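Take a look at the structure below.
As you look at this complex, bear in mind that one protein chain is not there, while each of the others sits in place.
Think of it as A, B and C in the order they're written, each chain with its own count starting at 1.
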Amino acid sequence: MSDTRKIRVTVWNEFRHDQQHEAVRAVYPEAIHRVIGEHLRSEAPVEITYATLDQDADHGLSQAVLDNTDVLIWWGHMAHAEVRDEVVDRIQARVLAGMGLIVLHSGHKSKILMRLLGTTCNLRWREVGERERIWTVESGHPIAQGLPDYFELPHTEMYGERFDIPTPLQTVFITWYQGGEVFRSGVTFERGNGRIFYFAPGHETFPIYHDANIRKVIANAVQWAAPRVDRPIPNCCKVEPLEPIPPAE
Amino acid sequence: MSDTRKIRVTVWNEFRHDQQHEAVRAVYPEAIHRVIGEHLRSEAPVEITYATLDQDADHGLSQAVLDNTDVLIWWGHMAHAEVRDEVVDRIQARVLAGMGLIVLHSGHKSKILMRLLGTTCNLRWREVGERERIWTVESGHPIAQGLPDYFELPHTEMYGERFDIPTPLQTVFITWYQGGEVFRSGVTFERGNGRIFYFAPGHETFPIYHDANIRKVIANAVQWAAPRVDRPIPNCCKVEPLEPIPPAE
Amino acid sequence: MSDTRKIRVTVWNEFRHDQQHEAVRAVYPEAIHRVIGEHLRSEAPVEITYATLDQDADHGLSQAVLDNTDVLIWWGHMAHAEVRDEVVDRIQARVLAGMGLIVLHSGHKSKILMRLLGTTCNLRWREVGERERIWTVESGHPIAQGLPDYFELPHTEMYGERFDIPTPLQTVFITWYQGGEVFRSGVTFERGNGRIFYFAPGHETFPIYHDANIRKVIANAVQWAAPRVDRPIPNCCKVEPLEPIPPAE
Partner (left out) sequence: MSDTRKIRVTVWNEFRHDQQHEAVRAVYPEAIHRVIGEHLRSEAPVEITYATLDQDADHGLSQAVLDNTDVLIWWGHMAHAEVRDEVVDRIQARVLAGMGLIVLHSGHKSKILMRLLGTTCNLRWREVGERERIWTVESGHPIAQGLPDYFELPHTEMYGERFDIPTPLQTVFITWYQGGEVFRSGVTFERGNGRIFYFAPGHETFPIYHDANIRKVIANAVQWAAPRVDRPIPNCCKVEPLEPIPPAE
């Protein structure tokens, strides 16, 4: 990927809450995906595409759309089961080939994240609007660039440990909750040639995606997850013997 | 788990090659699963159960069998697709709850390994009976106990990099092949409470499971993968607020 | 190591606070090392040796003592600089050869831990006796065996992130503090053939080492860190060509 080409980001939103719940519309009248996308545009050199669950039979994620996506951002919550397995297969293949994937908040139970991680991604949760303080733990990580030692969200949904994920490659952020829990709230993984970032904040009834630090994290993550290597994963297997090696002289 | 109780090992074999191919019967007349199981019995304190693909509708892996299994050993090759998804779900759930899983050789393309790792597990391969030299890399790992700095198999199927797996927790062995390839041939992962070991050697037409070092590795792996923690993975999610914390005095 | 032989544990204590500060004597009249050792004896099959900074020129850690130690437990605070470099060299060599090392609390700034990790091990701290809640994050890890989802210490010294350590092999415990910080309070590393566990709780003016959960963690860690492999690290380097490999048939 050229350093100067814009990163092609597709922001996917289940887009049900935004339409069905007045509380969500009150916070994000323009819908969550558009909020994330517009903010991203102001933070980093990106081209944004939007896609939603009910857009078409591919949930807006045809092969052509995915082939032209460097980084896919995923927000879903109440309709994970309605995402078609064929589309999940397609996303997985693209991640393995190098596409970046950023999964937000309740996307922890998305088919695509569970598929890539191999675990339930279950966690403890509680929705009482408590305060969240996010600590920057891997302070040298590109996703932490420009973030303070810690930052806060005044009202958040609690997502707590034990979070059933494999040991992350790196745990960039750990959250402290007012109610007494902790959470590995920003974690990285790699699968095939693709990079994955899960970021916990983002409940739909709090204006979290308008927060400057949250926006910064997402913008950094997009740049970190953008593919730098153009290389297919091996999909054929049988090989001929290599050239005979000349005997040592 | 008590330290003195025997480890309950279920050895699963696809058991097609062994019946259909004379070349395999010549090497393992008693079938691969029985060879592995009998050797294991002589190396470690275990109780062995056998299970095979065509045994019954559960491939011999009913919930009851799995619930009484500490470590599942998996050998499959030509019929991965015939393993029912429902059984794969059941195995995955048991691994996440703490059951150990040892996947051998061509099991790299088994549904259960791909399910747990999230990748294709593709690799380069070649079957010309070349020599394999296995280097002990993580020399302090329990699976390496009693193994020399390196050991050899005179004839092997080549499995070479790029092996499409996530970065292992630890790479215990790396193989050198006469034909010029290398391979991360003994790698560990953890998913949920369960430990996973993939070990590459074991082609069905070479007497590899009779090799003393190979037997040692499998016996060590069984002991390493046996669950030490009796703890369910979180499967319900919503929690009440914790007890209020008294103000600091 | 035989499974039935007792694990030989040496508990090292700086042993200055215990003598100089009445507040510490009030909590641990028998000295911290003896408290840790006596509790350990009641939890696991161990042989205990004690060693202290001012005991002799080797701080009680002669080559003979270390050669007969499977796991070394380290508690130090105010006199890290007085530990002789030659003794640190000796401990490091034994860890690389396979000896387990458990570093407690203020030992984060010990020479031996910084030597093995390569970082400053700096952290934020505050001593106001606030409440600490310790979450079990890697619930399948042997060190978590028998521990609940979380447990508490009513009064503790706060050790907070950013903790300047390399990414741990596994983060077994994460702490929540009443004052708003989080901490990776139980982390594992491996160096050479040796296993290392750092465990944060343990301030000298609170009766933390009498706590049943803390005692359980230390006993589990001793068993996890005990060497299973009897293998020297490579210390000579130049090798002759290996036996020529016969051409493939």
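Rule of thumb we're sticking to: a residue touches a chain if its C-beta (ideal position, glycine included) is under 8 Å from a C-beta of that chain, and two chains touch if they have at least 3 such contacts.
Being a predicted model, the structure only gives us computed values, none of them experimental.
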The listed residue (C:100, C:192 or C:227) that touches the chain absent from the view is C:192
Contacts from subunit B to the absent chain lie at residues 133, 135-139, 149, 160-163, 167, 170-171, 174-177, 180-182, 184
Note that subunit A touches the chain not displayed via residues 3, 98, 128-131, 138-142, 144-145, 169, 178-179, 190, 192-195, 227-229, 231, 233, 245-246, 248-249
Hidden partner sits against subunit C at residues 92, 96, 115-120, 122-126, 128, 160, 162, 164, 166-167, 169, 179-181, 189-192, 233-235, 237-242, 245
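One rule holds for everything that comes next: only the chains that are shown with their structure count from here on.
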Contact graph of the chains (line, ring, star, complete, other): complete
The C-alpha superposition of subunit A onto subunit B, two copies of one sequence, needs a rotation in degrees (nearest 5) of 180
Note: subunit B sits from subunit A at a C-alpha centroid distance in Å of 31
Going by residue number, subunit A touches two or more other chains at 160, 162, 167, 180-181
